[in-house]
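What you see is the complex with one protein chain gone and the rest in place.
Every chain is named by a letter (A and B) in the order it is written, and numbering of its residues begins at 1.
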Amino acid sequence: MILSVVEQFPVLVIVVSLLSAFTILIAGWLNKKSCWVISFATILVQLVMAVFILHHVLTVGTIHYWLGGWSPPWGIEYVVDALNAYILVIVLSLALICVTYSKRSIAHELPQKIVSFYTLYQLLVTGLCGVTVTGDIFNMYVFIEIFSLSAYALIASRGKIALKASFTYLVLGSIGACFFLLGIGFLYSVTGSLNMHDLSLILPPLYENKVVQAAFVFFVVGLSIKMALFPLHTWLPDAHSFAPSEISAMLSGIIIEVSTYALIRVSFSVYTVAFIKLLPIFDFLCWVAAFGIIIGSVLAIAQYNLKRMLAYSSVSQMGYIMLAVGLSTSTHSALWGGLTPALMHILNHALMKGCLFLVAGAFIYKAELWNITDFQGLGRKMPYTCAAFMLAAISMIGVPPSVGFVSKVYIILACLESGKFIFVAVMLLSSLLNLVYFWRVIETMYMKRGEGEERSHSHSSSSKIDEIPLSMLIPVLTLAGLCIIMGVVWLTEIPLPILDQVNALFGLGRYAIP
Amino acid sequence: MIDWSFGGGIFIAKYNYWISILLMLIGFYAMIAKGNLLKKVIGLNIFQTAIILFFVSLGDATLGSWGKGVTEPIVKGTLPWAAGGIVEHGVVYANPLPHVLMLTAIVVGAATTAVALALIIRMYEEYGTIEEEEIIEKERELGV
Partner (left out) sequence: MEQLIPIPYRPLLAILCPAIGSIFIVLFGKRPNIRESWTMLASIAQFLIVFSMVPIVIGGNGEPIKYTLFTAFPSVDFGFSVDAFGLIFAITSSFLWILVSSYSIGYMRSLHEHAQTRYYFCFCWAIFGAVGVALSGNLFTMFVFYEILTVSTYPLVAHDQTPEALFAGRKYLAYLLTAGGFFLAAVVITYYFTGTTDFVTGGIPNLASEASRTALMALFALFLLGFMKAAWMPFHSWLPTAMVAPTPVSALLHAVAVVKAGVFGIVRVVCYIYGVDLMHGLGLGLVLACLATFTIIVANLFALAQDNLKRRLAYSTINQLSLIIFGVALLSPEGIEGAMMHIPFHGFMKITLFMCAGAIIVVSGKKNISEMAGIGKEMPVTMIAFTIGALGMCALPPTAGYITHHFFVHGCEEAGGTMSFFPYVLLIAAILDVMYFFPIIYTAFFAKSEGSSGSKINEAPLFMLVPIAITATVSIIFFFYPDLFHISELVETAVSSLGGVHP
């Protein structure tokens, strides 16, 4: 089998990243400063490869790569179709932004641990990419564990209370992964195969089999823990709020999203739409997600710690994504049908929440500000950072033409088409709750005066501008800008063909067989 | 081979599954109910081991398999090593694939345990205890 260069990329994305992780470890002994450079360069190369992969997938077709030349179903196969390629680009883009940001902030926060931080970070990226590109379900489990283990360690890196948060995540995350493994075992016991495509061919006659159905439930529950779907989200607030900010951004923007990807992949590539229509699981998921949306937002309102508030907001946002996934089998429109809203929101949430967590990190970096009530006057002190926060926050609220608005409209349209009007109300209510807790922050930053702060009449007020370094500011501003730009881009429907291909792949949306 | 009739036989014939389910529940209980972090890790280990046991017993021709599939070789014919649990030349082979998979799972489990233990050690250094309740209390005292 002769492969074009691009068709080698799926495995190279993993290999390069993995090798780089160990290179960092070794290079770090010699020179601590090299760690960041290697990590940054690797992720940049990976991103370029991912973009090539996406292009190839869209123009030529799905990439199949057989590891070691073993043909499936015996060997491990990497399969990259439109869905993975899209997720891969998101993963690596945010990873690149976070690593750029981390240069100064890690040097400031964890000066002793630079080497191990970047080693683990690179392993995390490896795991995330691995989950994304693999076409073998057991291999997926292994990669899930790889990224989870690196995430546990990274979350704990600040020590103290973060240790406890990390431990909780570890216990729950392991349970989730074990459930996933159990699901694999169930499937294997009835099919004898681990290759996703192979499974999807063997399974259809067995859909009535209780073992197959139980396996699906195990997958859903296991991955729901990993993606912090309400009510299995209990690990998330602590983990998000006590991790270093770039890791919070990764956790919220990518890690839980990749778990969602895994669920989508299992649901539609291993099982199929026909199976999902057999069981009411997706309807159930919709309701769970709706509760998650509301309760996540309400809990966010109760928080005073910014990062914790953002963490609860993530719970609510995962509800959005899962609601969209849940609706995906009952919509048939060419535009908002199928997985389009869900995948759209995966990207949008990565942009918004990534930005917000990085901004939260900036406040901590500059002045150890954790609580919202301490943000008085920040609007003048850190104008660019605060402006970025505001852009991302109004995106979360869903003010047009931001990304949040586009997601909201698409999900609402999907709700309407599937006739579930109650979820329209949920969506609208949730954007109001978002308003409440984000506006509180904006108001404090811009409008509230600190005690004793005189009402300054002149423009050149006493508070000097005290911004974060450029290497942190650029990532923040990039994400904030993208929150608005991508919103317009979505509205122009330029990226929709990618999502349309995903629907075509799974027979969803307008490709659904009525 | 496949007996789905809900006779008493299922409990005995499929004892391997019952054992692994029992172990799983024990592990699960330990993880949830025990306040001692170390006990939680032990629970986690039991849980993982139960799953490993489940997989391993799948491979065995006399115990494994609910449906078709596993007992059939993934490669039929002359490759004896790939013949999972079938009688070839009068010898019963176990399907090696689940066993190989479990090597990976064991490694993962070991890594998880290692990370968990490392966290516990650091917490012990930090708080002087590994009881969950006490740690939470100390955190509250520190006012986080």
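To be clear about the criterion, contacts are C-beta pairs under 8 Å (C-beta built on N, C-alpha and C of every residue); 3 or more make two chains touch, one makes a residue touch a chain.
These numbers were taken from a predicted model, which means no experiment stands behind them.
Although it is not drawn here, the omitted chain touches the following shown chains in the complete assembly: A. Touching the missing chain, out of A:283, A:374, A:443 or A:467, is residue A:443.
Take subunit A: the residues that touch the chain left off the picture are 334-335, 394, 397, 399-401, 405, 408-409, 412-413, 416-417, 424, 428-429, 431-432, 435-436, 439, 443, 446-449, 455-457, 459-461, 491-493.
Simple rule for what comes next: only the chains that are shown with their structure count from here on.
Subunit A makes touch with subunit B in their complex at residues 73-74, 138, 142, 145, 149, 152-153, 156, 159-161, 163-164, 166-167, 170-171, 174-175, 177-178, 181-182, 185, 188-194, 202, 206, 209, 211. Subunit B meets subunit A in the complex at residues 28, 31, 37, 40, 44, 47-48, 51, 54-55, 58, 64-72, 74-75, 82, 84, 95, 98, 101, 104-105, 108, 111-112, 115-116, 119-120, 122-123, 126, 135-136, 139, 144.
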